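A selection of the complex's chains, in situ.
Residue numbering begins at 1 within each chain, and the chains themselves are lettered A and B in the order written.
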Amino acid sequence: MKTNAGRFFEDYRVGDVIRHAVPRTLSGGERALYHALYPARGALYSSDEFARSCGLPASPLDDLIVFHTVFGKTVPDISLNAVANLGYAEGRFLAPVYPGDTLASQSEVIGVKQNSNGKSGVVYVRTTGTNQRGEAVLEYVRWVMVRKRDPEAPAPEVVLPDLTKVVDVSDLVIPDGLSFDRYDFELAGERYRASDYSVGEVIEHVDGVTVEEAEHMLATRLWQNTAKVHFDATHRADGQRLIYGGHIISLARALSFNGLANAQMLVAINGGAHANPCYSGMTVKAWSEVLDIAETRVPGVSAIRLRLVATSGTGTALRGSDGKYLPEVLLDLDTWALMPS
Amino acid sequence: MKTNAGRFFEDYRVGDVIRHAVPRTLSGGERALYHALYPARGALYSSDEFARSCGLPASPLDDLIVFHTVFGKTVPDISLNAVANLGYAEGRFLAPVYPGDTLASQSEVIGVKQNSNGKSGVVYVRTTGTNQRGEAVLEYVRWVMVRKRDPEAPAPEVVLPDLTKVVDVSDLVIPDGLSFDRYDFELAGERYRASDYSVGEVIEHVDGVTVEEAEHMLATRLWQNTAKVHFDATHRADGQRLIYGGHIISLARALSFNGLANAQMLVAINGGAHANPCYSGMTVKAWSEVLDIAETRVPGVSAIRLRLVATSGTGTALRGSDGKYLPEVLLDLDTWALMPS
């Protein structure tokens, strides 16, 4: 069998480093598609001129293009036999990526724990994306539940990584040269600085997008994510194609422009959960909650910690009285973004 | 409320200049998407070699990419609370736009007139698109009907701009260096020069395209047009998404290749009306009527004035006996294009 059957739980050993296949050179084409697939309007990612006024050499590719590209490469090695994508932690964007850059990714297994049913287990990996100069551009921890090939295989020693709940502000990487001293709020689309937001503030982002099959498949393929459930309507008994969780992340992030237009750069993903599956035909809306606001080492550049929630319903409720995510909640993502102070 | 609720009728004052948000750098990616979304085949916009044989440094981006990009930026400021997009006038393309250029746009309010019902009014704006060197690349007048926030707000003094019905041929801007002396009709796809057309001639463009939701949403997002009605199936009681009128303009213009392959460059939009709404599932066809043919100041370069009509029906009927657009007519656009003499 020359085709890839994917790894099973017992194939992962703590300390293993997996170099993922198929590096990718990104161009203005990926950016144009990203902007056609999501209502993305962050000025720094839209205009070379705006980016230069913020001290960067040109407009970088949207942070989530980088995330999806690095993530997509891990799918054949990490999540082909995954039952569930359980969480993210310690995600940091380490350097901007520009058209022409080539990304590769690798993952280190940092934790394993067999489930009590003996049929599956949880695998923790730390994934690093690098550019053609070998510089790390992104790292994050992700954990997935993976089936065992052989239920009789012995359980490995439990190793649980010690994960930070929230990336410390001092660990956020501010791109070299970034400055908001000449920031043009009118061109950026909103007048609010970090000091205009308050912790606990909730912003409903108003707009909604009804999702189509063709769109999420275009997106998912663009990141070379090959998970069958996204493409093959015959794969599930109900004939539905499960939408790649990252599609929802990008959709929600783009919708959050309306109210958070100046949360320009994502610099950290503190945590996240794909609370419920999304299918085509659902109308996705987003809301955000301000979790924290902090100064960075660069004067004038604040970090704003945001809970970004995608919902197929209306309103800003997150959990039921049982403490569980409400059925309409699709995504609960905890991020740090950079904003003019 | 940090989200944008849009301006209402009483927020517009004649003489106000609005700088629209989110400048945009365009690349070959936008061009590729444009050619995937519309059956565009104009040789000048398809081949660097062909464009150079016409005296340009490279193949410019399709004129309507420029139109949509400039237009899209105006939506949050001009038409978020618009009831209807009423018309266009005095549109002129002022300079070609190339991959790598960054476009911004601003609008001046040039007219207001409250409706007799007191609940809404008509706003006239002159919008200008500029590139990164501050050069104007496009200007046009557009008027929209906008709701009032407060029906009790006093009516402003009526100001109606004095608009030219048809851009004068002497006001058309011929791109520097443009020459059709070495024009290759075979490579362009048809053998007809301006002198082969006659005023009053009607051309049915034969081909039709059945419109899909995913396509019009990809297009509309690409131009960063955020009007909710195009994306959110829950927004209207009938569950339908209204297709951005510009999508129909581009579709019709691209279909008009078959019979007007040598009407290479759009240089003016004299007027236009979105006669009826378009929804996915409709099959859009196009026909053109030659309204005028004129020489420009450049020998060998003629201007051809064309009525471009998009229809969801068949045939070339425009108006009923009552003088109103027939229900199948989607678009009636009056343009000047440049063609070899």
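In this section, a residue touches a chain if its C-beta (ideal position, glycine included) is under 8 Å from a C-beta of that chain, and two chains touch if they have at least 3 such contacts.
All figures in this text were calculated on a predicted structure; none of them were measured in a lab.
In this structure file the homo-oligomer totals 3 copies of one chain sequence, with 2 depicted.
As a working rule, only the chains that are shown with their structure count from here on.
For chain A in complex with chain B, the touching residues are 27-33, 35-39, 41-43, 46-50, 59, 99, 186-190, 192, 196-197, 203-210, 212-215, 218, 258-261, 283. Across the complex, chain A is touched by residues 2-4, 19, 21-25, 27-30, 32-33, 76, 99-100, 102, 104, 132, 212-215, 217-219, 221-222, 224, 226, 228, 231-235, 241 of chain B.
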